[in-house]
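Note that one protein chain of the assembly has been removed; the remaining protein chains are unaltered in position.
Per-chain numbering from 1; labels A, B and C assigned in written order.
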Amino acid sequence: MSLTPLHDAAAVPAVHPTDAGSLGVLLLLVIGLPALGAAVLLLGGRRTDKWGHLLGCATVIGSLVLSLVLFFDLLGKDAGERQLTQDTWTWFTAGSYKVTFDLLYDPLSAVFLLLITGVGSLIHVYSVGYMAHDERRRRFFGYLNLFVAAMLVLVLAGDYVGVFLGWEGVGLASYLLIGFWQHKPSAAAAAKKAFVINRVGDIGLSLGAALIFVTFGSTSFTVVSAASEHAGDGVLTAIGLLLLLAACGKSAQFPLQTWLLDAMEGPTPVSALIHAATMVTAGVYLIVRSNFIFSLTEDARTAVIVVGCITLLMGAIIGCAKDDIKKALAGSTMSQIGYMVLAAGLGPAGYAFAIFHLLTHGAFKANMFLGAGSVMHGMDDDVNMRHYGALQKAMPLTFATFAVGYLAIIGVPPFAGFWSKDKIIESAFADNFVVGLCALVGAGVTAFYMSRLMLLTFFTKKRWEKGVHPHESPNVMTWPLIGLAVLSAAGGLLLVNDWIVDWLTPVVGEHAEEHLSVSPLVMSLIALLVVALGVLVAWVFVGQRDVPREAPVKVSFVTRAARAELYGDAFNEEVIVKPGWSGVRGLAVFDRGFVDGIVEGTAASFAGISSRFRLAQNGFVRSYALALLAGAAMVLLALLAVNFS
Amino acid sequence: MDVTPFIVLSAILFTIGCVGVLTRRNAIVVFMCVELMLNASNLALVTFSRANGNLEGQIAAFFVMVVAAAEVVVGLAIIMTIFRTRRSASVDDASLLKY
Amino acid sequence: MKFTAPHIEYDLVAPILIVLGVAVLGVLIEAAVPRVHRYLVQTVLAAVGIVAAIVAAVLVLNRIHPRAENPKPGFLSAEGALAIDGPTLYAWLLILGLALLGVLLFAERRLEGGVTAFAGQAAALPGTEAEREASAKGLEHTEVFPLLMFAVAGMLMFPAANDLLTLFVALEVLSLPLYLLCGLARRRRLLSQEAALKYFMLGAFSSGFFVYGIALVYGYAGSMRFERIADAVAAGAGSHALLLGGMGLVAVGLLFKVGAAPFHTWTPDVYQGAPTPVTAFMAAATKVAAFGALLRLFYVAFGADRWDWRPMFWVVAILTMVVGSVLALSQTDVKRLLAYSSIAHAGFLLTGFLGARSLGDIHAGDINPVQAVLFYVTTYGLTTMAAFALVTVVRDAGGEATHLSRWAGLGKESPLVAGSFAFLLLGMAGIPLTSGFTGKWAVFASALSANAWPVVIVAVLMSAVAAYFYVRIIVVMFFADPVGDGPTVAVPSIMTSAVIAVGVAATLVLGVFPGPLLDMLGRTAEFIR
Partner (left out) sequence: MSNDFPWLSVLLFLPLVGAVAVMFLPKEGPLAKQVAFGVSLLTLALGIAIAIDYSPDGGTQFTENVEWIKSFGAHYALGVDGVGLTLVMLTVILAPVVILASWNDGDAGRWSPRAFFAWMLALEGLSIGVFAATDVFLFYVFFEATLIPVYFLVGGYGGPNRARAAVKFLLYSLAGGLIMLASVIGLYVESAKTDGGATYLVSELAKIDFGTDVGRWLFLGFFVAFAIKAPMFPVHTWLPDTTENATPGTSVLLVSVLDKIGTFGMIRFCLELFPEASRWATPVVVVLAVISIVYGALMAIGSDNIPRLIAYTSVSHFGFIVLGIFVMNSQGLSGANLYMFNHGLSTAALFLVTGFLISRRGSALISDFGGVEKVAPVLAGFFLVAGLSSLSLPGLSPFVSEFLVIVGAFVHSKVAAAFAVSGIVLAAIYILLMYQRTMTGPTREEVAGLPDLRPREVLALAPVLVLVVVLGFFPKPLLSIINPSVDHTLSKVDKHDPAPTVAESTPEGAHE
């Protein structure tokens, strides 16, 4: 590829933070507040039921405020000094290996802080209404706080092991929240599945960290970024691939994507916050954060791009066939993260756009999930879009905000999604035509399935269940929708004279100039054309026909495959789970029968020998005498043998 | 002098005694066979005493006889009791203790 | 020709003479003293005699003890027929101690309801009128005490014997009384008599080999004296075949007494059939005497030729341990099981015996084989004595309840008895903090020092096997529920209790603080020639 900086060429930016000083306290508080909230809510027990949700919101909003303070402070500094560190304490040391909890606050962390606390706050507020009738609401907010704290650790940690801490923390929170309604076996199963598959990704992170230590003698960003140029290509590629594996787990990228759709078992705010806006984007964060690795290894980046392309198409296709509104959105999330990963894989040309898209997506996808939640709220928690229809009158506000999100995701200017996705498509084409084409097609499919979703939900005829009376949600739920809608609409402003790119430069390095054969404008127009096509197709095939309340069975292979999530689960089931179980059962037999059998067998055989040979003691004195004689003979033979051998 | 014939004879006697012990059932006979073994030993002792030119062997022979006599006393006592209780002097009948 | 009376150092051999004297006196008492008093007189006499013997032995010990002025390693006595040195004296003290405990067991009367465990009238046929009235009259054979003393006298001579003839005489003197004692059980008389017959027959048979062996060795060395034999062996004069044959046959006689495989066949039957007090004494004391003799004969007389006989003893030791441990696994009678365990212990003792190596190889402070064997035989003797004593306490209608199944639930019936028996078993199994462990350690170390590592490996494996059947008894006592009406534990008189107490205490003390005894043995365990 054309953009790979050679080793002698542009050095990757080193992480050399200056001490945060007075801001350090704020950094600690940003994490501390939600952590404290979680502790109080989870340990406090029933006592905190009455005001628990309020505390939950308060802590996160507090963090938001602090994040803003920090952000503007950072904005005040000039680009060189936008890396702050706060020393805390040494986590552990072994030999020359030392891991600390020191925090790293730089432009990348800054935007993530805003995203996490911002969207987090809105969703907390929303949940107050959404979970109002759940007797375990207090615990729900405890978990949410826990998640926010962990996510903040993830993005503020200055060391790969520190990242690991947050990484697993959010995993735990997601496990708890997906399985929040544990009495539903499906929820419990989904939660476990999510955690286990994430663990598979963690193999990547563990070994990655190990390899980084072996290579650089440390896992802190400071040391690694300073020395990465001196490492060999093979090692860097290996590290890159291991980190990619981790990212795949967390961000539901192929081949570890299957957990995300099941994760929709969790309450909708969870889907919005964790499985759309923040946690699932951690993989992208990891790749961008490790730019000092990826920028130097073309092979690893290629792998990243491939994964990104596959997933963005997979997700899109799945999104087209799902009737469950949340699963459709989940498919879309996969696909959008695919875009981000793809962008991140482009190296210095793409890092910034990956983050840009991550931010805008965080806004509009959260917006739409909450919208979906609001819809379900009105439809008695029915998630099947085939039972919706013509809701725009029933819940106008939800419709309006949702529409903004819709326009944003399919990339209609001037909404946020247009700017971010457009940039990615451009860079993709600039990098490689096939990749660009994937991105472009993806955009088209996105337009299709989102339009389908819109039409099925808000337009076409009513297909409501009996006794369902759709109604607008309470204000506490609609205000966050409005807030997110605004962000979805205005997110594009971040690109005004490449602000986001310059902002991230200190972290990801100089934005390599791309030389595109056609002008950006043309590119955008093509993209818009494709999008329009997608919308049109949706209008023709969904909008113009009347939708059956039951999903038709006789459908094309493609649709069936898409409904089965492209057989990702089936594959795992057949290739891993079933053989695994039979293997385990076999092992149990082996353990009892062979490993333990040998032991027991030895004991038994001794007993057998004993009970057989005791019969030799037959009670006849003359046979005893014979034994005695034999013994004498033996003794004499032994003596002679020794002597004459 | 050549001791070989005497030793060979004593060995033969000893062997006869052994075989007797192993083959005969009657306690008394078995016991006599043991005596035969002892006497075979006596013959050997006396022979070697002669060969070595000192008396220890011959003295030993006397001791062996005395001891044998003592053994007879004890042995017969035991055999008698067994015989009286079991009405048989066969060593094979006394085989309650086994395994 | 002029007759010169042999010179006998009476002070040195006093212990033997005292015991013999008491024995003879005992016989006279049987003739003179009226029946009612005999029991008391005999018991007291025996006990006093033994104590006196112990005192005499201690006096002798002080003369060879390093701390004595002009200390000597030992003395040859009775024209060199007896060697009174460290090992001898230690064996004496040990045997006398065990004999004292034996007397206490013999004299136990409460368990059988006022009479001893011995036949009321050996002459009366089992199950006849005569027997019934004999037991009705409360008759009992007090001859057992003189018999015991004769046996003890033999045992004292055995390890001291310094020439083959004395060795043979001692062997017979200790054996013949035991043959008789085995036949004198008050209950289960058929078994008892059968035991006596078997023991006697096989004993006589083996002594036949023994004597023939003596003859051959004499033929080889031209003398019966150990030191002369040693010289001859060192010089390598004479026909080697004679030496080997003689050595082998003599070994057969001794290994028979020790109860080593394949000469062990009598042990289970005799131990089971004999009256338990006799079994206890026999199991403990005979091994001491026999190993004392074995050590002296093979270290002093045949020591220079150990390259020839060591492999043979390797084989015997391994065979003995295997037979003892493995066959014990399937035993169901406690006495018989203990018999097999004593076979296994004979094997471990032989392992220690294999530590034979030239004094040059033994550094100061190392465990030397004599020390190891004597220490082990001490721990074994005391533990076994107490174990058999405990067997006499567990009873049912038919006397002692020796079948293992009858011991089920003993832990509930009498925690004290079950507990102490369990402790003794752990001792035999060689669990640390019991004498069994320190003993095992000593013999294994001795063997390993002489590079007998294959034997040691077999030994540890067999210890593991042996542990199984000891543990099995514990399981039966503590974790099994009694079948039908459980066993009753008869409360013994002070005498049996004393034996048990001593045994348990010794098992514990020698397990925790074996140091003093080991050091003492280390100082004195040196043969003279």
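Basically, a residue touches a chain if its C-beta (ideal position, glycine included) is under 8 Å from a C-beta of that chain, and two chains touch if they have at least 3 such contacts.
All of these numbers come straight from a predicted model, not from anything done at the bench.
Hidden chain, full complex: it touches shown chains A, C. Here the missing chain is touched by one residue of C:I8, C:A445 or C:V509, and it is C:A445.
Interface note for the absent chain: among C:A123, C:A234 or C:I457, the touching residue is C:I457. In the full complex, subunit A contacts the hidden chain through residues 89-98, 101, 161, 164-165, 167-169, 172, 175, 179, 182-185, 187-189, 191-192, 195-196, 199-200, 202-203, 206-207, 209-211, 213-218, 220, 223-224, 226-227, 230-232, 235, 583-585, 587-588, 591, 595-596, 599, 603.
Subunit C residues in contact with the hidden partner, per the touch definition given at the top, are 363-367, 371, 426, 429-433, 437-438, 440-441, 444-445, 448-449, 453, 456-457, 460-461, 463-464, 467-468, 471-472, 475, 478-480, 513-515, 518-519, 522.
In this text, only the chains that are shown with their structure count from here on.
Viewed as a contact network, the protein chains are fully connected, with every chain touching every other. Interface comparison, A-C against A-B: more C-beta pairs in contact at A-C.
With centres taken as mean Cα positions, subunit C sits 25 Å from subunit B. Between subunit A and subunit C, the centres computed from C-alpha atoms are 79 Å apart. Residue positions of subunit A touching 2 or more other chains: 614, 617, 619, 621, 625.
In subunit B, 18, 21, 30, 91, 94-98 are the positions where the chain touches two or more neighbouring chains simultaneously. Here subunit B touches subunit A in the complex through residues 18, 21-23, 25, 30, 91-92, 94-99, going by the rule given at the top. Subunit C meets subunit A in the complex at residues 197-198, 201-202, 205-206, 209, 240, 244-245, 247-249, 251-252, 255-256, 261-263, 265-266, 268-269, 307-309, 311-312, 315-316, 326-331, 465, 468.
On the side of subunit C, the complex with subunit B involves touching residues 122-123, 125-126, 164-165, 168-169, 172, 176, 179-180, 183, 189-191, 193-198, 200-201, 204-205, 207-209, 211-212, 214-216, 218-219, 222-224, 268-269, 272-273.
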